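Structure, as C-alpha cells:
Excluded from the complex is one protein chain; the other protein chains are retained at their positions.
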Amino acid sequence: MSQLTTPFSILYTGHVEVRVTDLERARAFYVDTLGMVETEREPGKIYLRGIDEPFHHGLTLRKADCYGIGHHAFRVSSNDDLDSLERLHKEKGLPTRKIPAGHEKGQGEALRVEDPMGFPIEFYHEMDRAEGMMGKAAYKRGIEVMRIDHVTNYTNDTNKAFEYYTSVLGFSATSYLVNEKGEMKRVFLRRKQTTHDVAFLQQPGPRNHHVAVWLKNESDIIRACDILATSGYRDKVELWPGRHGPTSLSMYVRDPEGNRVELYHEDRLFTGPEYQHVQKISSSVEDTEMKRGFPFWGMPAPRSYIEEGPPVESIIDGSLKPSNPPILAPMV
Amino acid sequence: MSQLTTPFSILYTGHVEVRVTDLERARAFYVDTLGMVETEREPGKIYLRGIDEPFHHGLTLRKADCYGIGHHAFRVSSNDDLDSLERLHKEKGLPTRKIPAGHEKGQGEALRVEDPMGFPIEFYHEMDRAEGMMGKAAYKRGIEVMRIDHVTNYTNDTNKAFEYYTSVLGFSATSYLVNEKGEMKRVFLRRKQTTHDVAFLQQPGPRNHHVAVWLKNESDIIRACDILATSGYRDKVELWPGRHGPTSLSMYVRDPEGNRVELYHEDRLFTGPEYQHVQKISSSVEDTEMKRGFPFWGMPAPRSYIEEGPPVESIIDGSLKPSNPPILAPMV
Amino acid sequence: MSQLTTPFSILYTGHVEVRVTDLERARAFYVDTLGMVETEREPGKIYLRGIDEPFHHGLTLRKADCYGIGHHAFRVSSNDDLDSLERLHKEKGLPTRKIPAGHEKGQGEALRVEDPMGFPIEFYHEMDRAEGMMGKAAYKRGIEVMRIDHVTNYTNDTNKAFEYYTSVLGFSATSYLVNEKGEMKRVFLRRKQTTHDVAFLQQPGPRNHHVAVWLKNESDIIRACDILATSGYRDKVELWPGRHGPTSLSMYVRDPEGNRVELYHEDRLFTGPEYQHVQKISSSVEDTEMKRGFPFWGMPAPRSYIEEGPPVESIIDGSLKPSNPPILAPMV
Partner (left out) sequence: MSQLTTPFSILYTGHVEVRVTDLERARAFYVDTLGMVETEREPGKIYLRGIDEPFHHGLTLRKADCYGIGHHAFRVSSNDDLDSLERLHKEKGLPTRKIPAGHEKGQGEALRVEDPMGFPIEFYHEMDRAEGMMGKAAYKRGIEVMRIDHVTNYTNDTNKAFEYYTSVLGFSATSYLVNEKGEMKRVFLRRKQTTHDVAFLQQPGPRNHHVAVWLKNESDIIRACDILATSGYRDKVELWPGRHGPTSLSMYVRDPEGNRVELYHEDRLFTGPEYQHVQKISSSVEDTEMKRGFPFWGMPAPRSYIEEGPPVESIIDGSLKPSNPPILAPMV
C-alpha cells in the first residue's frame, strides 16, 4: 500500500485542548448542550469525553486569557514511538517538549512538538480507560457527541503541510484541491479509516479553523441545530447543515468564546488508499470555490466562516502564535 | 363534499383516560420516558399533555384496580353540541351521562355515552389553555411526544362501527378492508385532516387495541426505540418500526401496566374525501393479511400484537365491559 | 370557533400556474428532478401533480416570455361558491373573470379575481381525479414531491392582506409578526389544518416569493439537496435546510427560470384556532430579524433570498403587474 512506512505508528486524533476564558460557561456549552461527559476536573481544567469514547478525555477545556487551541494530540501505538518522534523533530530543528505522565490527568508520558507550519501537536500512547456511555439512558440528552474526529487549520503553506504529514508522519491524503500552478488550496489527511484526522486550508495562519466532533446520524445534525437554537445559542449557529462532499453532513457553531465547532457525520470508510480524491481547479475559479466553504450543495458560506479562526499557542511558553494578516474578530 | 352534515360538529380526538394500578410507575413511563408534560394532578389522577398541545390535558392517568381504557374523548365545536349529542344518543337508547365542568380538571361540561359497540366515549368543547412546550429546551428530552393522535379498538362488529361513525357522527372513512361477503375487517375514521381519529379492527370486543401518540419525524421513531431500550423498557417493545401504509411509520410498546401505546408519525394530509382508500380482500387470504398486523412491509406481527388488548370500562359504573372470548393476558 | 363563517367555503391551495420560457427545460426540473408526475400536456402547457395528489394537476407549467406566477388557485367546496365569490369581488370593485370548464384541462368552471394587493387568484371546485402514485415503485425516483402546499408573496401592505384573507375570505392567521406601531411584517394564513395556504411578507410587491411543495420527511429535504447537487442544479440551491419555526424544515432552490421553490416539511397540525402564534417585534430589531429569512436557527439568509422574487401577472391581460421599487434580477 502506498502509505509511508514509518518507525512509529500514529493511530488517530485522540484529543484537543481548547482555551476558554470562562470554564463554567464553556462547560454549559460542551456538557449540557453538546452532551459530552465530564470525566474529571482540576483547577483551570475540565476533562471531557464523547459518549462513545472509552478513554479519559477527548476534549479538554483549559482556562486562558483568550480563546484558541492549546494543542491537538495524536495517539501513537506505543511509548517507544514518542522517542522516535522526538529524535525526528529535533533533527529537523523543530521545537519539542516532553510532557511527564499525569501532567494531563489520566494520560501517560507525552511529547509536544511545533510542526513546520507552527501548530502545537502532542503525541501520546497511554491513557486511562473510562466508561463508554453510548446506550446509557442518562446520556441520551443534549446533542450526544460521540467522539472527537478531526481538526482543521489555516496555514500559509498548504503544500508544506501536505509534505510534512505524508512524507514525515505517514498520513494519507484522502482529498486535495490544487490549481494549475501546483498550489494546494486544501488537503485532508488521515491515519484512521475516515476522511481526515487533520486538514489544512490555505489562509493566513497558523490558526485553527474548527474542531470537529462526531454525531451518530444525519438526523442528529438537524436535531443538534434545534437543541442549540432552544438553548441560547441561536446566534452562535454560523452555518446550517450542508455537505462538503457526497457522504458528509455537518453544521458549524461557535462556542461561547468564539472557538468554532463542527458537528460532523460522514459515512465513507477509507479502508485503502484507493479512495484518494484529487480535484484540479483553475486559478480563475479558485476564489469563488474557496468562498463556497467548499460545499457540495452550492450556496456561499458567510464571510466569517471563510475568514475567521481561533489562534493557536506556542508549545514553549503558551503565547499565541502570530498570524499575518492578523486574526479577525471572532463572531461573538 | 360527501361528509355527512350533522347538527353538531366533532373536531378531533382530544384526550384519552388510561387506567393504571400504579400512578408513579405510569408517570415514569409517560413523562420521564415518553416526554409528556405533567399539567396538574389530583388524588388518583395525573393530567398530561404532549409538548405541542396547547390544552390542559391530552392523556390522563387514572388509578384503577386493573389496566385498561377509561374513556376516549372527542372535542366538539361548541357546548350546544353536547345537548344535540345527548338527545341523539337517548333517542337510540344508548347510555348517556352528563359530566359537570371541573370533574375533569381544566375541562368544561362534558357528555359521556356508550357507543353501539360498547365503548366509553366523551364529548367536550371547553378546556383550559396550557403553554405549548415545543421548542423549549427543557422539553427536549425523552421521546418528545407532540400530541395524542387516535385510538384503535377491537370490535365484534366493524360494519356497525362504520355505520355509526359515518352515518350518525359524521366521520369520514379514509380506508377500509372488506371481504367479498361485505364483512368489514378494519376501518379508519377521521374528523381532523389525518388518517384517523378512531379505528376499528374485527376481533372480540369491546376492547382497546392501542392509544396512538404523534412524534414529529420518522427519525424520532427510531430514537424512541433507543430511549425505551435504555430506560428499562426493552422487553416492553412489542413491534419494531414499520409501516401500515405508504406514509406512516410507527412502533408499539406496552406501558408498565400492559396498555399498548403506538408511537406514530404520518405525513399524508386528508384535505378532502378524495383520499379514501378501499381495499377488497378475499376471505381466503383474509386471515393471513390480518396476522400481518396490516403492514406495508411484510413480516408477520407477534401473536400478542394481533390478539391482545386492554379492556374498556362502563360509563355508568366503571366496571370492565365483558368481551367474549375473554381478554387474553397482557404482555407483562 | 373564531374562524369567520362565510357563504362559501375555501378548502385549500389546490394548484399554481408557473410561467416558464422553456417548457422542456422546466419539465426536466419539475418532473425528472423534483419527481412530479406529468398528467397531461397541451400546446404551451404541461400539467403536473405530486405523487400523493389524487387530482389532475397541482402545478402547471405555462410557456410565457418571462418567468413568474400566472395564478394560484384555492379549491372551494362547491360550484355555487364561485357565484358567491364573484358577487363579493364585484361589489368590492375588484377585477373578476369566469373561466369556462376545460380551459384548464381536467378542471370544471373557475373564477379568477385580482385580490386587493394585486395578486391573481383562482377559485374552482371540480377537478378530474388522477391516480395517486405514492408507494408505486416507478415513482420512487427524484425528490418525490408529494403535493403543492402553499404560496408566499411579497406585498406593500401586509395589514391589508391580513384583513382581506381573514375578514373576507375566512382564513385563520396561524402566525404573524407585528411591530409596536401595529405594522404587520409577515403573516401566515390557512384554511386546511397546516401552518399556511398562503403567506405575505412586507416587501415591494405584488410579487411572489416562493411556491412551496411538500416532502414526506425531514430526511427527504437532505436527500433533495443531494439530488439537486448531482443533477446540474448545484448553483440553483439558494438556502440550505433550515427551520422557520420549531416544526418545519425546508430548503429553497431556483428553478432554471428563476422561480423560487421551497421544498417543505412540517409536522404541526392546526386542528383549532388555539395554535395561533403572534410575535411582537420592536421596530429597532425588525430589520435584523427580517434579514434572517425568519429562521429558528440563526444565520442570516443570502441577500437574494431576502430581496428577490418572481413577478405575477394580471388576470385580465396576462401582463406583468408593476412593482415599485422594480423587481431585482433573478438568480440565474
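Points to keep in mind about this one:
Note that the chains are named A, B and C in the order they appear, and that numbering of residues resets to 1 at the start of each chain.
To be clear about the criterion, a residue touches a chain if its C-beta (ideal position, glycine included) is under 8 Å from a C-beta of that chain, and two chains touch if they have at least 3 such contacts.
The structure presented is a predicted model; accordingly, all values stated were derived computationally and were not measured.
Among the chains on display, the ones the left-out chain touches in the entire complex are A, B, C. Checked against the full complex, the candidates A:Q193, A:Q279 or A:S304 give a single residue touching the omitted chain, namely A:Q193. Residue-wise, the contact with the chain that is not shown comes from A:D267, picked out of A:D22, A:D80 or A:D267.
Take chain A: the residues that touch the chain left off the picture are 1, 11-12, 52, 54-55, 75, 77, 129, 132, 134-135, 146-147, 192-194, 214, 216-219, 245-247, 265, 267-269, 271-272, 274-275, 296.
On the side of chain B, touch with the chain left out of the figure occurs at residues 218-219, 222, 225-226, 228-230, 233-243, 246, 249, 296-300, 302. Interface with the hidden chain, as seen from chain C, comprises residues 135-137, 140-141, 217, 219, 223, 226-227, 229-232.
The rule we apply is simple: only the chains that are shown with their structure count from here on.
Relative to the C-alpha centre of chain B, the farthest chain centre belongs to A.
Distance from the chain B centre to the chain C centre is 34 Å, each centre being the mean of its Cα atoms. Spacing of chain A relative to chain B, judged by their CA centroids, is 49 angstrom. Here the spacing of chain A and chain C, counted between their Cα centres, is 43 Å. Residue positions of chain B touching 2 or more other chains, listed in rising order: 135, 217, 219.
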